[in-house]
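Let me begin by handing over the structure; questions about it come next.
Apart from one protein chain that is not included, each protein chain of the complex appears where it belongs.
Letters A, B and C name the chains as they come in the text, with residue numbers starting at 1 for each one.
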Amino acid sequence: MEKQIIFEQVIDMWNKHIAFNSLLGFTVTKMEEEYAEIKFEWQDKLMGNPVQKILHGGVTASVLDMVGGVVISANMISRINNPDKQKVAEKLGKFCTIDLRTDFLRPGRGESFVATARIIRHGSKVAVARMELHNEKGEHIAFGTGTYMV
Amino acid sequence: MEKQIIFEQVIDMWNKHIAFNSLLGFTVTKMEEEYAEIKFEWQDKLMGNPVQKILHGGVTASVLDMVGGVVISANMISRINNPDKQKVAEKLGKFCTIDLRTDFLRPGRGESFVATARIIRHGSKVAVARMELHNEKGEHIAFGTGTYMV
Amino acid sequence: MEKQIIFEQVIDMWNKHIAFNSLLGFTVTKMEEEYAEIKFEWQDKLMGNPVQKILHGGVTASVLDMVGGVVISANMISRINNPDKQKVAEKLGKFCTIDLRTDFLRPGRGESFVATARIIRHGSKVAVARMELHNEKGEHIAFGTGTYMV
Partner (left out) sequence: MEKQIIFEQVIDMWNKHIAFNSLLGFTVTKMEEEYAEIKFEWQDKLMGNPVQKILHGGVTASVLDMVGGVVISANMISRINNPDKQKVAEKLGKFCTIDLRTDFLRPGRGESFVATARIIRHGSKVAVARMELHNEKGEHIAFGTGTYMV
């Protein structure tokens, strides 16, 4: 099976079949071996503060964890020989986040947001990604670093 | 105004007027100067994995961030001389998370969950809390460390 | 070979044959499957600040990384079937720190210091330890969390 087709199926699974992502409005828009991207729109239910219209810190941490997971999954899948549905499912089934650091740089204000991730450590057991969150004006809202079991 | 009454008002605000907490079902159940506690029940929308019935990593990070914020807010409020509604609102208005580390120890399985926080650094500018997440069987699911601007 | 004898040999290697530990005066004083301890004395060369007589942040990070490594190594060695020198050396040869978080709670003042570690995640690939640094008065100077490849 071709890698690109697998990626599309995995994206579809994440976008449509993980309730928490739907709830928050996260959409995986890019999944490459070294880079991934998730977009989402402001919704009042994402608000963390009744006074200020800013993202709840948990939303920021969630999207950074998620987008780091996307790039690392893409990288994992690329390393499978003759990947098929079962091999991919087995591999993703073992995948989990070990630890996540989130640095909140600015209040999470904006109408739409983009979270991006790059892989910084490739490994057969453990991989590390760095993530960023920006709003539609290009303001840098948060940084993340995630360590994942692969 | 008495401290305990203020704490109850702040808890009420968090439990009823922060949409994201309601969405996830987070309920602040204890708010003390050195200790805080949030409880929540399993709901399918908190699932992070279509195969395994476990919490989305973002839910874990969210509740740890939140419970750390509760204990630190309690501590901040306790330091206000003659606190009234306005002083408390001003103080909480400046409050934010600087950074958060989440260590995922075990898959987030369970029917009900309790997140707890203790303050480990008191400061006039910056405070630090350590947090834990357990399920109803007492299994330790995650650890957190959060640095907050006070 | 008995586990306790192996532990003593490994301690001996760390205490006498790792130049950086000798340079800083670190001595492993306890190595158990779930707990480890390193002690060291104040020396002027450990000072991080020409004005205040406090530990350099790097010394604190170093001892926390090291003591976390000790408890996790002990745990790794305990899991080897019929351990001998070669198996232990192979296992330790692959051992490395993946990431380390250090929380500096108080200025590192004191005459003598003790760093302790407990294991919080046992795994066949990745293990996590939490560490603390106290001075001779029992003042809590720093916290650490380390993720290690095993």
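Methods note: contacts are C-beta pairs under 8 Å (C-beta built on N, C-alpha and C of every residue); 3 or more make two chains touch, one makes a residue touch a chain.
Note that this is a predicted model, so its numbers are computed, not measured.
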Q. From the list B:V114, B:V128 or B:A142, which touches the chain that is not on show?
A. B:V128
Q.
From the list B:A19, B:I80 or B:M149, pick the residue that touches the absent chain.
A. B:M149
**Q.** Footprint left on subunit A by the chain that the document does not show
**A.** 101, 103, 105, 120-121, 128, 130, 140, 143, 145, 147
Q: Can you list, in ascending order, the subunit B residues touching the missing chain?
A: 98-99, 101, 125-126, 128, 145, 147, 149
Q: Extract the touching residues of subunit C with respect to the undisplayed chain.
A: 13, 17-21, 23-24, 44-52, 56-59, 61-63, 65-66, 69, 89, 93, 96-104, 107
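FYI, only the chains that are shown with their structure count from here on.
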Q: Can you check how far apart subunit A and subunit C are, centre to centre, with Cα atoms defining each centre and the answer in Å?
A: 33
Q | Length of the line joining the C-alpha centres of subunit A and subunit B, rounded to whole Å | A | 23
Q. Subunit B: which residues touch two or more other chains?
A. 101, 103
